[in-house]
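What you see is the complex with one protein chain gone and the rest in place.
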């Protein structure tokens, strides 16, 4: 109960791409940490930013808002933003919000690096 | 929030020893699952039973009771019971309950296999 | 001690809510409330998939109270009650959320147009998509009351599980 924060974020470089891999839950309380991680990665202007959601088992609209904001910045700055690793549960939230066609979505990091 | 149970238990064989490695929390609700895993392992009468607590970040007295019961069975059936991987937090609970000298305690599975 | 911790009211047999929580309007509590709501949903018989949807709806509603009702103040009070209930549509989960925050006309509580893709403005849409009944009202005096109901129909029912604690 007491030493795991509800969201941890791993950031790594993979060739030309940056990979941001949040793990845990992204609700209203956790979204600001994801937002900072995405902004910092975008600031470094990688050619591609991969957001690996494999470790996310809870996603609420503050998380979606953060991803939409990152998408808007990525378009302005010519970074290719790709999401991957959406579990069924996370995919369901994208679908309720009608966002499944708004993002480029790959199955895993490997394919996200090439599509 | 919704797909991780608060306790998962891995059981494996390591030479002559059985290793039971619970991960998560052991409170009143979770202790029965640990109890079953320990009893099943003891029933197979390994020469040694190692309980690896590395993954435990919460331990309450129902967990301690389960370990004491396993110790008593192990003595009756000539199984060597060794605990290992106690984090500071778990160690603190053993100390408050004055149990730190009752169990054979090793740092990790490797040394638990030999002491 | 004294008035700082008033005694709980007496309950009657008809007081069937599984859990009642009064909490400060601090987002740090949302994660524990989600966990507790998950247990309530499973106890009532919802499947894992339906449980995570109901948990999402309640979490969105609470975040909205913190954001809009209390304008991000951390010291507002929020009351949440959840339990099995029956309405004309049958059995299901009833969740009631009350606050003492800003009052707004319920007609103005709505999400943005879904086509207008921009950060924010999706919570109310998600709540309405997930729940079978969503009713916003002004409370007498101050604050809002949101009453949610989700039917336990064939699609939402899970195997009768005891429900572990779900972190």
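The letters A, B and C name the chains in turn, as written, and every chain counts its residues from 1.
Just so it is clear, a contact is a pair of C-beta atoms (placed from the backbone, for glycine too) under 8 Å apart; a residue touches a chain by one contact, two chains touch by 3 or more.
This one's a predicted model, so the numbers in the text were calculated from it and none came from an experiment.
Considering the whole complex, the residue from B:19, B:34 or B:93 that touches the absent chain is B:93.
Taking the complete complex into account, C:77 is the one of C:77, C:102, C:128 or C:157 that touches the chain left out. For subunit B, the residues in touch with the chain missing from this view are 4, 6, 25, 27-30, 58, 60-62, 64-66, 68-69, 72, 88-89, 92-93, 96-99, 102.
By the touch rule set out above, subunit C reaches the unshown chain at residues 1, 3-9, 11-12, 14-24, 26, 28-33, 35-36, 38-39, 42-43, 77, 79, 81, 83, 85, 87, 94, 96, 98, 100, 147, 162-167.
Note that only the chains that are shown with their structure count from here on.
Highest inter-chain contact count (C-beta pairs) belongs to A-C. Distance from the subunit A centre to the subunit B centre is 38 Å, each centre being the mean of its Cα atoms. Of all residues in subunit B, those touching 2 or more other chains are 1-4, 25, listed in ascending order.
Multi-chain contact residues of subunit C (touching two or more other chains) are listed as 31, 34, 52, 55, 167.
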